[in-house]
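One chain of protein is taken out of this complex; the other chains stay put.
What follows is chain A.
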Amino acid sequence: MSLQVLMTPDCQVICVGEDGQFYARSLNSEGPLEGLVGLVQQGVHWYLRSVSQPVRWYDPVSKKMVSLLPAQGVAFDVRGVKLNLLRANGHYLSVDWSGHIRFDAKEPLAAAVLRFMALDELMLLREMLAKRWVCGPSGEHVRIEIEKSTVEELFIGDIKVSFEQFIEAARQSQHHGDLLLNEEWKIWRFTDYNPLIVIESFGASSLEELPIALESLESLGQYHGEVMVTSNQPEGKVRACFPPNHDSKVIRVVSVEDEDRFAALRTRARLMADPDMLADYTPLLFVEAGVVFDQNIESFLGRCALARCVSAKGYFHHPEFSTEPQERDVIAGLKAGQLSGLMVVPHVTLHRPYLEKAFDLLSLCIKEYGENVIPCEAQSILNYGLRQVGDFSPSLVETLLHHECDEELNPFHANGLSGFAADDKRHERMERYYKNVKELWGAGM
């Protein structure tokens, strides 16, 4: 058996302080677990030792950490699969209410049963604890409740699963992205939730729209996660659009030099192609700067993380093959803007092969047919490509959209995200709408 770390009944790990005393440390604590103690077999005996270098050993006789292998080791009484009571020098290990750990109990205590865990299992558990989760199919946000859990059972939201099952499911989730847990015959699907909203701010006029989009995202969208702004404008000017008191860690700027009308999509393709840039985010929401977030968006993002396909507005175009006549009419009737660039990617790593093909198709179309035959909304070609490769569904984003037709948007119909047709008065209409929705909220809507 490899080195085993020890988990206390209240799901903390045993560490040793500089004073040589054992103490329990929470798994939720940030940073490396310094002073972590593990159990290791040397010959026929078991010993407690520090995990990190330089190795120090627990001597049950002197009750101190020593640098040489002690003459006497520790022993354990089996209480279940990987559940044991530890004893040394005739005394059982006990954990008191203040977190102090000593070998002082004369009788075995049920409340001092420890879980033995391999180091890689502990690392995996910490990785899972650091994540936020959404539960399918409704997209409810949950977390692993380590404070409520015991050495036998773990709580994720209100769901209780055995520790062994959780570790096995966590291992599997690294292959397919989902954490699948069983509670008798019931099945629960959880997906890692770490959203990123990418706002594409291209062209000088977008700098008038960006402040409204960012402010609405925070105030009405009630979103406090990470945001990335991609722009071809000077970075200083982009940063000047950020809301006052913003968290600089939360909003990032990616500047590009591209000037043509495909710049936003080209930047998106470059972001996707980078294996590390977006890999940790689930889901990704791409929007242009001409939008107002008019309702809490977290629940929608939760459903995005659970989606099986890339989602965007359901319109498709290919200069040659395309599409049904009615689809061509939709393209012809589109006004620039109006959430046309909206795209949801549930998990970049899982969808990258399909997205790359779709972006390749866009490049090919620009090269083969020239820019003039590409419709004002080049996203339609991406959608066509994604549909061709079987990785497209419009249904998800359609639950969110509220976009301008001929009249101004009605704040009573706020649905999550509102888009405005692109013209030089767009920012004024956005501001008016944003104020109207805010007033409604203030009126207790």
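As a working rule, a contact is a pair of C-beta atoms (placed from the backbone, for glycine too) under 8 Å apart; a residue touches a chain by one contact, two chains touch by 3 or more; residues count from 1.
As a working rule, contacts and distances are computed from a predicted model.
Within the choices "ABC transporter domain-containing protein", "Permease family protein", "GvpL/GvpF family gas vesicle protein" or "Cellulose biosynthesis protein BcsE", the name that UniProt assigns to the complex's undisplayed chain is "Cellulose biosynthesis protein BcsE". Within the whole complex, the absent chain has one touching residue among A:V66, A:V81 or A:L364, and that is A:L364. From the options A:L180, A:V254 or A:L401, the residue with contact to the unseen chain in the full assembly is A:L180.
Where chain A meets the chain that is not shown, the touching residues are 136-137, 176, 178, 180, 182, 184-189, 306-308, 318, 320-321, 353-354, 357-358, 360-361, 364-365, 368, 385, 388-390.
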